[in-house]
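Removed: one protein chain of the complex. Kept in place: all other protein chains.
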Amino acid sequence: MSKSNKIDLIVGGKRLDGRDFFEVREIEMKVNVVNNADGSAMVRFGNTTAIAAVYGPRLLLPKFLQEEKAVLRCRYNMTPFSTDERKTPGHDRRSIELSKVIKSALEPAIFLEDFPKTRIDVFIDIVQADGSTRVASINAASLALAMAGIPMRDLVVACTAGKINGCLVLDLNGKEDNFGEADLSFAMMYSKNRVTLLQTDGEFSYEEIEILIKELKKACEKIYEMQKSTLKDYYQKYVE
Amino acid sequence: MSKSNKIDLIVGGKRLDGRDFFEVREIEMKVNVVNNADGSAMVRFGNTTAIAAVYGPRLLLPKFLQEEKAVLRCRYNMTPFSTDERKTPGHDRRSIELSKVIKSALEPAIFLEDFPKTRIDVFIDIVQADGSTRVASINAASLALAMAGIPMRDLVVACTAGKINGCLVLDLNGKEDNFGEADLSFAMMYSKNRVTLLQTDGEFSYEEIEILIKELKKACEKIYEMQKSTLKDYYQKYVE
Amino acid sequence: MSKSNKIDLIVGGKRLDGRDFFEVREIEMKVNVVNNADGSAMVRFGNTTAIAAVYGPRLLLPKFLQEEKAVLRCRYNMTPFSTDERKTPGHDRRSIELSKVIKSALEPAIFLEDFPKTRIDVFIDIVQADGSTRVASINAASLALAMAGIPMRDLVVACTAGKINGCLVLDLNGKEDNFGEADLSFAMMYSKNRVTLLQTDGEFSYEEIEILIKELKKACEKIYEMQKSTLKDYYQKYVE
Amino acid sequence: MSSEYLLKLLRNGKREDGRGLNEFRKISFKTGIIKKAEGSAVVNFGNTSVIAGVKLDVGEPFSDSPNEGILIVNAEFSPIAAPFFEPGPPDENAIELARIVDRGIRGSNLIDFEKLCIKEGEKVWIVYIDIHTINNDGNLIDVSFLASILALKTTLMPKYEGKIIREEKVDKLPLRNYFPINISTYKAENILFIDPSLKESNLAEACLSICIRDDDKINSVQKIGSGSFSFEEIEKIFNLTKTKAREIRNLLSSSYIS
Amino acid sequence: MSSEYLLKLLRNGKREDGRGLNEFRKISFKTGIIKKAEGSAVVNFGNTSVIAGVKLDVGEPFSDSPNEGILIVNAEFSPIAAPFFEPGPPDENAIELARIVDRGIRGSNLIDFEKLCIKEGEKVWIVYIDIHTINNDGNLIDVSFLASILALKTTLMPKYEGKIIREEKVDKLPLRNYFPINISTYKAENILFIDPSLKESNLAEACLSICIRDDDKINSVQKIGSGSFSFEEIEKIFNLTKTKAREIRNLLSSSYIS
Partner (left out) sequence: MSSEYLLKLLRNGKREDGRGLNEFRKISFKTGIIKKAEGSAVVNFGNTSVIAGVKLDVGEPFSDSPNEGILIVNAEFSPIAAPFFEPGPPDENAIELARIVDRGIRGSNLIDFEKLCIKEGEKVWIVYIDIHTINNDGNLIDVSFLASILALKTTLMPKYEGKIIREEKVDKLPLRNYFPINISTYKAENILFIDPSLKESNLAEACLSICIRDDDKINSVQKIGSGSFSFEEIEKIFNLTKTKAREIRNLLSSSYIS
């Protein structure tokens, strides 16, 4: 996570994987990938793959923990084989924080008040990690919630941005995340125009953040359209 | 647990401790060794000593965990001083698996349906470990259950077998277990002729397994008789 | 904790910090240092500082844990920055034992029978550790309990003693504790003349213990007066 | 579909999806699916889906086998895979599964551990197999075992020169030419059947899980569950295991895996 | 004071203690309070009180930054500090707080990590910041951050010759001349306010916690809570952060801390 060891991340005006600055990697979305779940989805950004499964609403036990609205529980987990060095299994400090951050990005969109005394579980497994895993998780979880039929104010769309070799870019891959100067994770309810996640690490000027937010909104529009058409395609097949 | 480092385990047609191939070590059985327990027993195979204590049937709490039949809980534990290198205290992966395997060997024999809403605890401490600890545990637990007055279909009898220097043998000691090619743990309800444990590790042909099962049945008959006479002797003394 | 590595702890008839043998370090007491707590206090012996906070009596849940008298829960904790080498956070064996010992020193003074079905929590943080942390904790906890309005038979007063370079002394500092020959922790309900803590480590003759107890009683009288005037001063200010 | 109905089907030699008692569900697999892993495979038996990933690391050998690499098998029943799986460290079922897979692989002599030695007594390769459930619709042991073997068979070893250069793959994992297969036979009311769905496996009182090699050598056996077996049943199961393992091997040999 | 009443106050731009929405409570601090720590500070915002202690140790550097010291930030919500804090390992809130402080310090480039290298690849200084709550009356992140910075700024490094000689302090911690400040802006019913009491923070649906340097560079941002923000609110909060951070810096510069 050191932001200091400079390496060349931009060569000939292009990023190392050939992308333009504000170009997002190839995105793949698939729903209903976990048969047992009430809703599930897989979202891939390049070589970053997140699988999200939603179970619930289900009765929250024991009784004295029940609340007037549904309790949302999120768990972000990296599989041991998802990273260069094998990741020791288990919930470390990073994944505890990311689970909280992801929950805070999804929660504004869910009508939790519709389901008192229950809990909704959102489980996310990162099966391949090449940067931007938390936004892939949010996109997958948003689709999985929709598939589970949980009433939502809007789909939540997410993307990252950052600064590498002094240049502002979108959708950091693993190398850019590790060796770039700064990164920004962003999520919004697109049609509601509301930001549900804003998290940065590293040094930015406010002007840089403003530019990135503008570009992120554009990228989120496309991701939002993909989410909608993924759901639509699934239900159309389902109807046929 | 490596099965590869060959050492001479058979010298002059005899095993290192002087035994014949299908000879079982000296067995000692003693019941009521833990005064507080509802039933208890000690079983020794050579230098392997297991103490089992049974507590229950006792009410299972909290209520929502109660089932229509008794819940059997087994815990296999090695004392830190039971092994060559001191064993760090605590429940490791091996003892979690062995606890499950021992439970699965005992469960078929117990009329759990007679005791709804209760649990029966079988605790086993290995105080000396020189191979074949899980079968010593099963024999001790079987006696302890009988002493606790838990209704059983039959006593469960157990013994190990294995392949060392290419020879098939019964009742592996620690060295044979560590440096042999393969081992087999076996338990049965003797008078019912039902197998309740069959577990192997290492390379066997099916024919070898068949031979060993035949020999294990013979050995189990003797162990079964010992179990019965141990219980009988105890109750006779008790009556006097 | 080795008691064997001799270093000079007494030079020219004085202890390294200039104190006489039966001289106690400067003591500071302050109550109501934690606004949220039902009662709280800070007690400092030289560079040893303990903060105690009392929460309760509060309802003990779940119900099946409730008892006919209040359950007293004590937790002694060293902050990571309180020691020379950073102390890894978390409850280790030493702090588990000290929590128990502190509880046993406080319990005789509290009318727990007045509060059935409740628990009283006494939390203690050592923010600076320079020897005698458990007695500083007891003095702080005693004040905090009084501030919380918990009915008590008497205040509990505590002090340490020890043997360093063969000399009997009161109130060990960190160096004396580490390199002295023996130490003694002592607490009493002063006006009731009852001992609630007596704990030693290292080699003493009974005669030495007798002498130390006599001196400890004298020291405790002074600490007791300080405790009382601290409480009095606070309530006087409060009334004004 | 109620348990009562499923049992009735089994008594008539039938399954909820029309299969016979000794018939597998549709088996599919894909290897090389995890870019960061040195080897990987996803295997599906019907709706049961498991990913196995192989990661390689370099470390010290055990003192009693100074010239041998190390195998570590770990299984996580991810909470995504079933409504009753909970986040947290592996439970006894996941631990047992990992240990069965471990013993099966070890017992089969598939891995040539001596070729995983870099410097005797100092540096050897550590082979991690991580088994990750995606969807649990029964028979996790057999599916996990197959995924593990396929992941091993497609593992490429990175370059090592003082440290691991993961970008450069220089060799295959040193495996012997075996293909061990694990077949778990379940029993409900004296009816034997393989590859149960989750609901069917809940009906079973006992299971005999056997790992067998191409040459019919047995690499591991594990009796699971609260029931018992007669000697005749055991014989029948060993024979069935032989047949069904061959069936899977044939199925796979028609694919690109040798 | 009921939440209903507190909300009514907020709607009118008021606070329970008479402050305005963008006004801090009384801020006080003291450094050097822990003798055994290499650096320490207690900071109070009203009734919220937090101690930060800096301990130094020597250890191996990370392999990807062999010539840099190491920073480890840990936060414990001591059970003394609030009726609902429980003994035990840090919960998700304490972990998030520690990681926000860590990122803010790292992002600000305050610490000159290369000067903390003793021998490249072998020995570097490890800087531990331990954050310990004494009383929690809201706004723990901002208070903890300030306590951490003041503890760092007053840290004296012990002598090192093969081992640490803690009695002899030889130098200041190598810090750059920055003063990062963290400002968390809370939102309830579209009302933005800073430095909430515990009761006020329980009313808030969301919070944007921003760390900003003297030169107005942003060092870290964290959105917290179940609410969302409009783009206008975000802009407003960034501007507010700039102003309020300067206010704290001015407050402190009137004291002996440079």
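Chains: A, B, C, D and E, in written order; residue numbering restarts at 1 for each.
Basically, contacts are C-beta pairs under 8 Å (C-beta built on N, C-alpha and C of every residue); 3 or more make two chains touch, one makes a residue touch a chain.
Since the model is a prediction, treat every value here as computed from it, not as a measurement.
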Among the chains presented, those that the missing one touches: B, C
Residue of C:Val195, C:Ile211 or C:Met226 touching the missing chain in the full complex: C:Val195
Residue in contact with the excluded chain [from B:Leu9, B:Val24 or B:Ile51]: B:Ile51
Of B:Ser40, B:Ser104 or B:Gln227, the one touching the omitted chain in the full complex: B:Ser40
Touch criterion as defined above, residue of B:Leu98, B:Ala129, B:Ala161 or B:Ile223 at the omitted chain: B:Ala129
Positions on subunit B contacted by the hidden chain, ascending: 33-37, 40, 47, 51-53, 55, 58, 75, 77, 79-86, 89-91, 121, 123-125, 127-130
Subunit C residues that touch the omitted chain in the full complex: 2-5, 93-94, 96-97, 99-101, 104-105, 107-108, 182, 184, 188-189, 192-206, 209-210, 213
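What we mean here is this: only the chains that are shown with their structure count from here on.
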Farthest-lying chain, centroid of Cα atoms versus that of subunit E: B
Averaged-CA centre spacing for the pair subunit E and subunit B, given as whole angstrom: 58
Two or more partner chains touched - positions in subunit D: none
Per-residue multi-chain contacts in subunit B, two or more chains: none
